[in-house]
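Report on the following structure.
What you see is the complex with one protein chain gone and the rest in place.
Think of it as A and B in the order they're written, each chain with its own count starting at 1.
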Amino acid sequence: MKKVSLLLTLLFLFLFSGCTKEEKVLHLYNWTYYTPENIIEQFEELYGIKVVIDYFASNEDMFAKLKGGAKGYDVVFPSQDYVEIMINEKMLLPLDKEKIPNLKYISPIVLEKATYDTDMSWSVPYYMGAAGIAVNRKKVASYSRDWSLFSDKRLDHRMSMLDDMREVIGDALAYLGYSVNSTDPKELEAALNLINKEWKPNLVKFDAEGFAKSFASGEFLAVQGYAEAIYEELDENRWDEVDFFLPKSGGPMYLDSMVIPKGANNIEAAHLFINFIHTPEIYAQFLDRFHFPASVNTEAGKYMKSTPFYRVEELEGYELKMNLGADLALYNSLWESIRYND
Amino acid sequence: MNRKKTKLKPTTLVTPPREVSPPRQQLFKDHRRLGFSNTVLVLVILFLFMPLFVVITYSFNASKGMRWTGFSLQWYYKLLFESRQLWKAFLNSFIIAITSSLVATFLGALAAVGIKWYRFKARSYIQIISFLPMILPEVIIGISMLIFFSAVKIPLGMFSIFVAHTTFNLPFVLLLVSARLDEFDFSIIEAARDLGATERQGLTKVIIPSIVPALLSSMLMAITMSLEDFVITFFVAGPGSTTLPLYVYSMIRYGVSPVVNALSLILVLAIMVMALTFRRFLKTIAASS
Partner (left out) sequence: MNRARRSGLIYSAPMGLWLTLFFLVPLSIIVLYSFLKKGLYGGVEWQFTLNAYKEMFNPAFMRVLWRTLWVSVVATSITLLLALPCGYAMARSRHQIFWLALVIVPFWTNSLIRIYAWIAILSSEGFVNELLRSLGLIKESLSLIYNQGAVITVLVYVNIPFAILPLFTTIDKFDFQLLEAARDLGATKRKAIFSVLLPSIKSGVITALIFTFIPIFGAYTTPLLVGGKDSYMIGNIIVDQVTKTRNWPLASAFSLIITLLSTLGVVWMLVSSQQERVQNKRGVL
């Protein structure tokens, strides 16, 4: 009986042990694969701070958690529209820029686009990129290298798009020549028709989770998705089977940033981490790992050893998905009629 | 309380007695090997194991995808040496499973005794609220707990997961222990009382020993459900409290899933080894439940 109580006490102590040794732990809340393990390890070695990472798969998940009361994260990686929301909702702590000298490497072009926080008072850009289209070159002979690919009946039932409202509607809007942040009912209606009448009938599903695996297995011949996810599922010797491109029509773009939320326990370490990430040699390792172009930290581009899956120039026609505020309801109802109707 | 122990008369249709002695049952543990029901059973078992075979096969695949390219132990190597986050998630799952099942079994068993032994005013109330969690879809329980924790400002983390898991385990513990107590003859307690035993002794020396199998199977069930749970945990997890199912989910989008396959095989083997070692133990549980 005594042994059981001892064991119980130990186990219960474990439960609440998140509260010990705060100066030595950094809590990250990040996208599921976004910071390579070796960078984390280098940080841990350099500063002697242990890093604990929790993952989210979408901004909405992350925001629901933070709004719902999850506290104790030191650095979070939201996308641009959510950075704006979090600033407005006073969920963030201001950054002490003196502790982040590497900010000088951040590309001014990127900062210009980040209209919600151009002087980095609350957020530091982490990476700017876009989802594109991947086609199985081996099995598909001729195809349009634009969003109209999804209207192609020959690929019926072998395609998927992301289960992401802003991405799909944004693609349609961009293809029709409108802004991805449009709130004009006529433009939205046109986008809805394009999606429902031409794209959706050819799609198997809207998939933001397994698209890469399904593409790699040959189940899908063309998917809308993120380059790094798709190439990750294939061995390097098969990479030339894939044609990944960002359609010239343009589309929605994302800019993920590092922020420090209220309730962070280790603000000192958070600043150290943010600064560490933008050390050009370190950031180059991040770019190499995912074959990203140096969109945010141009200095790091000089240290890169790999070829990116797409180039920064291709991002030219792309627009950041901005926060729509109350107008999001328009997109919601649009998305409902796309997703929930047969 | 008139509980007559009737002997079974084949010609009268009475509600079957709860305990049938082994020899009689043995007569009907049947002769026909390839009957309809046996065939269905075998097919269903194969059906249940098919995904398991797939998981195990791919854990030995030399490449990441679904195409088999050769045998390799690389994922096991990665599992054991390069998966710090995975093991942390596993540890979290394990801690929560043990603690929540211990607390649930303790509270649930105690309550089962109270309900079956005595009649008191709040009895129906307690029976109803302990039944409800079992019949609600997990998404509803998960959402209600997230909203609850945020409303009363309890931070999300290991503690909130612990609370959620204990809560959804309680009804099952209650069910299992009550079922066992249904077959317990409380008149023995009366007899013990007549012989001078106190109520506490009645509890600890008579009731509890006879429900030990039900306690163990409750714990087992609670641990299983806690380790498995995804939906509810998804809503109430917080910093540093990623559990194994949550981690697996995050890897499905991007990640080396064969490593998770390797972990699955290791877990299954570990449990089978444990089960074989405690074989006799399990037989007592099965026999008396």
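The rule is simple: contacts are C-beta pairs under 8 Å (C-beta built on N, C-alpha and C of every residue); 3 or more make two chains touch, one makes a residue touch a chain.
Source: prediction; values computed, not measured.
Colleague: For the chain that does not appear here, which of the shown chains does it touch in the whole complex?
Modeller: When the full complex is considered, the omitted chain touches A, B.
Colleague: Based on the whole complex, identify which of A:L203, A:L287 or A:L315 touches the chain you can't see.
Modeller: With A:L203, A:L287 or A:L315 as choices, the missing chain is touched by A:L203.
Colleague: Touch as defined at the start, partner being the missing chain; which of B:I98, B:V113 or B:M158 qualifies?
Modeller: Considering all chains, including the one not shown, the answer is B:V113.
Colleague: Quick one: which of B:I95, B:L174, B:L216 or B:A237 touches the chain that's been left out?
Modeller: B:L174
Colleague: For the chain not shown, which residue from B:L80, B:I147 or B:I188 touches it across the whole complex?
Modeller: Missing-chain contact among the listed residues: B:I147.
Colleague: On chain A, where is the contact patch with the chain that was removed from view?
Modeller: Counting only chain A, the missing chain is touched by 58, 60-61, 63-64, 67-68, 85, 89, 157, 165, 200, 203-206, 209-210, 213-214, 217-219, 325-326, 332, 336-337, 339-342.
Colleague: In the full complex, which bits of chain B touch the chain not displayed? Write them out.
Modeller: 8, 10-11, 13-18, 20, 24-25, 27-30, 35-38, 40-41, 44-45, 47-52, 54-55, 58, 66-67, 107-108, 110-111, 113-115, 117-123, 125-126, 129-141, 143-148, 150-151, 163-164, 166-167, 170, 174, 179, 199, 224, 227-228, 230-231, 235, 244-245, 248-249, 252, 257, 260-261, 264, 267-268, 271-272, 275, 282-283, 286
As a convention for this text, only the chains that are shown with their structure count from here on.
Colleague: Return the distance between the CA-based centres of chain A and chain B, expressed in whole Å.
Modeller: Averaging C-alpha atoms per chain gives centres 38 Å apart.
Colleague: Considering only the defined contacts, which chain A positions touch chain B in the complex?
Modeller: Within the complex, chain A touches chain B at residues 8, 11-12, 14-16, 18, 27, 29, 32-33, 37, 52-55, 57, 64-65, 67-73, 208-210, 212-213, 216-217, 228-229, 232-235.
Colleague: Per the contact definition, I'd like the list of chain B residues that touch chain A in the complex.
Modeller: 63-67, 82, 85, 88, 95-96, 98-99, 102, 146-147, 149-150, 153-159, 162, 237-242, 246-247, 249-255, 257
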